[in-house]
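Removed: one protein chain of the complex. Kept in place: all other protein chains.
Showing chain A:
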């Protein structure tokens, strides 16, 4: 190994110093000499000197003292030190190694031995240099990687947090085991009031887990904004994740649809621990267990959607968390689901404090300091005001002259009623009307009220008074599902007409169904009577519209909605 070294030689004995210098120079190395320990320290520069040879006994500063000081100056740069000694005392020699020396050379000098030792040192230096280069490259690479992750993280968080998580009814807790969190919590207001929520947990942790969250969030926000229902959004997310994720990756998730108009929520749980519903009057929370496979496992045609409906009163609380909580280990090494969470399940925790209680518990049991998995909790304090009067996403100033006078008719037969929800499509068309996009949530509310009345009470002939009790709602819901699945005949016809007169605009929505109608004069429009769960819809319509008219013995209804443009 041919390498030219710069060597510092310190020896107070001139003849020894000159001899060593001569030997080293002969091998082609560059030699700097010092007459004592202090001079050696003064002349030492870790950037230029590769090797230091120190005589043990020197005036001002002996070899050992000089060695310690030189190592201090070298600061992490590896510069081997060789001691030169005339004595063969084992204690003195071992002392040389103890203060950090690499080796020692005994006097009188033997050129063969010096050559051999120098070769060994040179190999050591080459190895050290390679290691340092690799370390520096790794450090640089790691810094770059972290930087890139930080950038990606900002983009990721902008996408997955562009939502309404700040809503006062929500509290969340998010704790990642990596820069990227494989858990997502998404929340979006629906155009007709209420909210969609999703808590998702992707297989694995870190970046590979987080990447699936992007299409998930994309569909969730886009489809919610367009007015699609939970039952339409979930299969779409499943299909997209199934097509893009590798076979062994999926997303355990809970989807929650808060419907403020009839004070109910619908819960879809696919692979998450039980969701907990704390009723204000109840002792123990009601548990909603996972009834579905996680998202991204089943092919679209095998996918099924099992949903639990539940009625709520303002102040009831719904809680969801990822398996990072359920499977967390407490200080005794036992999983949370076995013992730590018991007070929560048994209703011994005040429901309004449940999230704080859980976060405290995770802290006390040391889970937060050393999380094995990403941890997410979501708490919703249910209320009928959620998503009502929320600012519209963006009010598009569509000055481009879309038609302001048009009409179209949309008729759905039994087949279509079973399989589709026409509302998002109709809403898409209506909101192209100049000035109307700003009112899309009201229009959507009117439209969905008219449509669900026509479908549920007209075509399916369900009695709405069933909804009057809280338990009745889930029965009602089941009945609706069943009746819809068995529907053989019937239709709903929706006619939309937009007319303009100067700056006045009128939207006329006419909805007709195949049902027998009802006694029109029995309706109460009294919205103040909030005890009546089932009449709220009509009362709401009456409030939003200029006029609501029934015809065909109650099997058709026309709603007039008016607005002005500048």
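As a working rule, a contact is a pair of C-beta atoms (placed from the backbone, for glycine too) under 8 Å apart; a residue touches a chain by one contact, two chains touch by 3 or more; residues count from 1.
Throughout what follows, contacts and distances are computed from a predicted model.
Between the listed names "PH regulation protein F", "NADH-quinone oxidoreductase subunit K", "STAS domain-containing protein" or "4Fe-4S ferredoxin-type, iron-sulphur binding domain protein", the UniProt record for the complex's undisplayed chain reads "STAS domain-containing protein".
For the chain missing from the display, the contacting residue among A:80, A:176, A:212 or A:270 is A:270, taking the whole complex into account. Here the missing chain is touched by one residue of A:4, A:88, A:154 or A:302, and it is A:302.
Only one residue from A:167, A:323 or A:513 touches the chain missing from this view: A:323. In the complete complex, the hidden chain is touched by one of A:192, A:252 or A:351, namely A:252. For the options A:43, A:107, A:153 or A:291, the residue in contact with the chain missing from this view is A:291.
If you put the missing chain back, the residues of chain A touching it would be 201, 203-204, 247-250, 252, 270-273, 289-294, 297, 302, 323, 327, 335, 337-338, 373.
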